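As you look at this complex, bear in mind that one protein chain is not there, while each of the others sits in place.
Right after this comes chain A.
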């Protein structure tokens, strides 16, 4: 794309939300006109035409949980490479986690990450601020300074570490009310998970690996839901992984407390049996759980107990994965496979329709993250006047995962060689294409 940013685009015969086909004219960063397929003219506006017959138009996806690794581990990922992967996965906003080096616990670091994202231009980067200085869990970071910075931080998380001190967690929840912030908790009771390598259960017993019990997640969720209810604050639970957690969140929501939750694509698809390979590509935190947990997570996402899908995209350099299991770092790539896994786990199984996918991957995470101008529902995201922040998906496509072709600098995808349904063909960020014909513009 060499045209000026003001170039208009005419999406010819696209299917908004997978419904009836229509022409969509994008200009000035908005959807400015819609009409039956073949009726809108490109010549009046000088718009470029994209033949989108067979493609679904969905609002651009929002990832609440991305590790971009910059600053500090640019060998594994950079803001540039990670946001390329995001755009290719249909994402238009990613929330960049704070566990960088230096940690994103000051206005300076979050502004640096925000600027790198703006300069790369592949998608909006919203930095997540650390809750505590250095993620150490002892002293609050300058949450207000990060909120007032150019990065306008609203989501705070010590992700990778749990804010395990209950008093500190209470204070953090209370403090961010001043700027409608949310604490995104990595729920992991640290004493119950010392040395933990994988889900505690039949597999860990057989494989001789220290277990990460479900109760270590559930106990923290229960405590924090009670705290959030007590102080009336917003709490978000990162990467929910157990059936018990789904029950607890359902209970917390039934009380009217402001608790939201996300699930990762890998927890919707993979189970702890994969650890039997001892291949650390399957090592992740929280760990892969059992088939029963997977079923409960899918049901929770379907009924809205779990609000959003978030990737926990966690790139790692080869030397951090090509090792014995216990020496490997936890985490897996997610941005370029998330939609396909959601289609496989949720749409193909009849648990979620396309409006549901839009809600869980775009609208709900945007609301949780405090983004401006979030459409009230999936339907209105395609109305005239809505933001031209879109992803165009070929729902019939089938593709084989080959991590060597990924935009990420890392290759730690657990889906290597798997055949996936659905593929992102184009992504538009405020009217400007970031991906066309499946390639970064």
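As a convention for this text, a contact is a pair of C-beta atoms (placed from the backbone, for glycine too) under 8 Å apart; a residue touches a chain by one contact, two chains touch by 3 or more; residues count from 1.
In this section, contacts and distances are computed from a predicted model.
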Task = Could you tell me which of "Transport permease protein", "Transketolase", "Aspartate carbamoyltransferase" or "Nucleoside ABC transporter membrane protein" is the UniProt name of the chain missing from the displayed complex?
result = "Aspartate carbamoyltransferase"
Message = From the list A:327, A:384 or A:400, pick the residue that touches the absent chain.
response = A:327
Among A:178, A:202 or A:384, the residue in touch with the chain that has been omitted = A:202
Note = Listed in rising order, the chain A residues that touch the chain left out are 197, 200-202, 204-211, 213, 277-279, 319, 322-327
